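Before we start, here is the structure in question, set down as structure tokens.
The complex is shown incomplete by one protein chain, all other protein chains being positioned as in the whole.
Labels run A, B and C following the written order; every chain starts at residue 1.
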Amino acid sequence: MSSDAAAIHAVEVTINGERYERPALARQLLVHFLRDTLGLRGTHIGCDTGNCGACTVICDGRLTKSCMLLAAQADGCEITTVEGLAPARGDLTPLQAAFNAEHGVQCGYCTPGMLMSASFLLERNPNPSEHEIRRGLKGNICRCTGYENIVRAVQSAARAAAAATAKGNS
Amino acid sequence: MLLRAVEYVRPDSPVEAIAALRSSRHARVLAGGQSLVNVLKHRVAACELLVDISRIDELRFIDAGQDGSVRIGAATTYDELDRSSQLRASHPRVAEVASGTVDQQVRCRGTIGGNACYNDPASNFPPLLVALGATMRIESADGPREVDAEDFFFAPFETAVGTGELLHSIVLPPLSGRGVGHSSILLAQDSWALARACAVIEANGVVQDVRLVLGCVGPAPVRARAVEDRLRGAQLSAGAIEAAVPAAREGLTPVSDVHASAEYRLEMAVVVAQRALLQAAEHLSA
Amino acid sequence: MMVGGRVAVEASCEEMFSRLSDPRKLEDLVPAVEWVEVLDEDSFTVSMAPSTGLGITPLKLRVNVSDRRDNEGVRLSGEADGGEFTAAFQLRLEFVPDGQASQVRWSAEARFVGLLSSIGQRVLPAIVAAQVEAVVRQAASPT
Partner (left out) sequence: MTDFTAPDAVVETIESVQQELGRWTGKSIPRKEDRRLLKGQGQFVDDAWMFRQGYVHFLRSPHGHANIRSIDTTKAEAVPGVYATMTGAEMAEQCEPFFRIAPDPAARIEEYPLALKARFQGDAVAVVLAETRELARDAAELIEVDYEPLPAVVDAVRAADPRSPVLHEEIGSNLAWHGIYDYGDIDWALENADHVVRIDRLHFHRFSSTPLECQGALVNWDPGTDQIEILSNIQFPMFATQVLGPSLGVGQDQLLWRYQDSGGAFGNKIAMYPQIAALALISRKAGRPAKWTEYRSEHMLSCGMGNERTFLDIEVPVMRDGTILGFRMRAFDDAGAYLHYEPLGAVIWSQVVPGCYRFKHVNVDYTETLTNKCPTVPNRGYSRLQHLWMIERLVDTVAHELEFDPVQLRKLNYVQPEDYPYETPNGCIYDSGDLPLTLDKALALIDYPSARERQRSVASSGAGKRIGIGIGSTLDSGTNNFGQARIINPDLPFSGNGEAATVRLDLYGEIFCTLGSSPTGQGHETTAAQVVADILGASPADVRVHAGFNKEHGAYVGFSGTYASQFAVTGINAAIGAARLLRAEIATVAAAALQCEGADIQLEAGVASYRGDGERAIPLIGIANLVYANNAELPPEVADGVSLNCRYVYRPPFQVPDPVTKRGNLTLTYAVQIHACVIELDEQTGQVRILDYGAVDDCGNRINPQIVEGQVHGATGLGVGAALYEAFNYSEAGQLLNASFYDYHAVTALDVPAIKTDHLESPSPFTPNGAKGMGEGGGAPLATICSAIQDALGPGAELVSDSHNPPERVWRLLRSTGARGVEVQTR
């Protein structure tokens, strides 16, 4: 069997616009690299089978469960995590604000991953139907909300964005 | 959640990848990793070297041929298939199946080649590739070779891709007017399949040729030849399909698991066979 | 979990019997076998690492040979220890002459203990079958 000694890789990533270079064991998952090595603990772990989506980030434009990617695989990539959505001390993004207004957060543990999937969805499809929203969030398990208010939050964020665009155009 | 110690390499080309695969007795290809990484986390299997092919551009492409065929690189993701206008035009059902695969995150990472090589009995692509008559191009140090999809799938995690080899690409032949149908019974939405069937029909009123391939009912996709034989030469109708599908049970060896018994899977094979054939017939007339 | 099958091989029943009922020979015949330690005539320990497309699964097997019927069949039973899971198994092999060649009929019963019994439930029967048949084939045509 392999040993860790021969398996240390230099990983260089840009996360939320900031460049990091750190060694990682080949077997280290990206989610552990984010949380334990870099201290970016907004990205969560909820399962060990890639089902729950709590660890979702956007990696080079791909919606990614960071528990199914090795840190070494992310070398050279640009990653957005939940910490990259809004400034640490600044205002919430419209999507985050919609989650607050529609009570789309209960325990908050799935929330970071849910926000990443919702952002990805709205980026691709600014005006999704209810079914498209549910499909877009299917890879994120929430045990608290029954998804109802999360779906409403995404709908409301989409409406707000559409209204803002319309206003901008008029 | 934590893997055993392992080595990792990210080659830049298929040639380098094959060299890497040959360099270690227990090297495995890491493509999307959406299944393999989870298996490694649970420590039920281990390997010495992971050869990451997910960023080899030469393995990521969707090329439409003049004749309506499509060549797909093994490291092409479901999401790329889902969003390919070429594929939507030439093989809409394949794009549709890609689009219904698990969830957006898995679609962004999981690859058609990985799906094929993993060959989980519940997977969606193996039966579809066999039904479509796809050709699998395998590369090795000895050069490329081609294998019919029908001869490609052996058992779960076992395919014609041998040690030191790499699945390079998959060629879908032109539909040329054939109708394609796909039906699954899922435990929940976009979840585990309990039964799957893919059907491809060529007909001009009378069935010229038909392929019906079942998933979830054996170690690899199963061609329901008894059903095909009954339909070939018959007038294509819902009645003919209904009369033929009970023969789908022949020779199937489904497993029982916590979600469904072998008996249920067997009966559902008949149901999905009928639905896939009807859908293929509809597609044909449309 | 019970699985079974039959494999047609070029080797004769005598050859198959002698190879598959003698643990010392397995070490040379089957690539997945790393070493064999013979405890007595009928019991031995095997370290092997069967391989699938997912990787290897290192196992330590304690095997008892019972029901040896010369050139006709043999029964192996034992336990496999894979670290976080174990399996108890019984494997029956029957050798039926087919001209110079022979048919090997086999049936196996395995009970998995540990996480594998959950996450492997859909695929284990097929994997066990593939592994048994691979060993039989390797025994038939040693490389």
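Criterion: a contact is a pair of C-beta atoms (placed from the backbone, for glycine too) under 8 Å apart; a residue touches a chain by one contact, two chains touch by 3 or more.
Treat the numbers as computed from the prediction; the structure is a model and nothing was measured.
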Missing chain -> touching shown chains A, B, C
The listed residue (B:Leu2, B:Val15, B:Val206 or B:Ala238) that touches the chain absent from the view is B:Leu2
Cross-chain touch to the chain not pictured, restricted to A:His9, A:Arg27 or A:Arg62, is A:Arg27
On subunit C, where is the contact patch with the chain that was removed from view?
83-86, 111-115, 117-119, 121
By the contact definition given up top, give the residues of subunit B that touch the hidden chain.
1-5, 42-43, 103, 185, 187-192, 194, 257-261, 264, 267-268, 271
List every residue of subunit A that touches the chain not included in the displayed model.
4, 25, 27-28, 32, 35-36, 40-49, 51-52, 54, 81-83, 85-86, 88, 92, 96, 99-101, 103, 105-112, 115, 130, 133-135, 137-151
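Going forward, only the chains that are shown with their structure count from here on.
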Leaving subunit B out, group the remaining chains by who still touches whom.
A | C
Can you check how far apart subunit B and subunit C are, centre to centre, with Cα atoms defining each centre and the answer in Å?
30
Approximately how many whole Å separate the CA-defined centres of subunit A and subunit C?
47
What positions in subunit C touch 2 or more of the other chains?
58, 119
Give me the residues of subunit A that touch two or more other chains.
1, 49
For a test of understanding, state which residues of subunit B touch subunit C in their complex under the given definition.
26, 28, 36, 39-40, 42-47, 117-122, 154-159, 161, 218-219, 255, 257-258
In the complex formed with subunit A, which residues of subunit B make contact?
1-8, 10, 30, 33-34, 37-38, 40-42, 46, 48-50, 52, 54, 77, 79, 102-106, 108-109, 189-190
Of all residues in subunit C, which touch subunit B in the complex?
49, 51-58, 82-85, 115-116, 118-123, 125-127, 129-130
